[in-house]
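As you look at this complex, bear in mind that one protein chain is not there, while each of the others sits in place.
Showing chain A:
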Amino acid sequence: MSVIRVPEADAQGWSCDACGEPLVPAPVDLEYLDSRFTVELPRCAKCGFVLIPEALAMGKMLEVEKLLEDK
């Protein structure tokens, strides 16, 4: 499956507090209801902590959630 890139996934300057690692873009599987997508999101390379930034959560992600709910 192709990886979706979203401009909202910006995490410049954020790092994982426990690991001390900066967040770097990585393919992450997102799921809702019966659908699954692979999206490039900022992630801690060591422990895998994924950040969903506010602009993504309240923007495109919310739109997709609503679309899937009506499917």
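Details
One rule holds for everything that comes next: a residue touches a chain if its C-beta (ideal position, glycine included) is under 8 Å from a C-beta of that chain, and two chains touch if they have at least 3 such contacts; residues count from 1.
Note that contacts and distances are computed from a predicted model.
Missing chain, UniProt protein name: "FAD-dependent oxidoreductase", from among "Azaleucine resistance protein AzlC", "FAD-dependent oxidoreductase", "Cobyrinic acid ac-diamide synthase" or "3-isopropylmalate dehydratase large subunit". For the options A:24, A:45 or A:67, the residue in contact with the chain missing from this view is A:67. Take chain A: the residues that touch the chain left off the picture are 11, 13-18, 23, 28-33, 36, 41, 47-52, 54, 57-58, 61-62, 64-67, 69-71.
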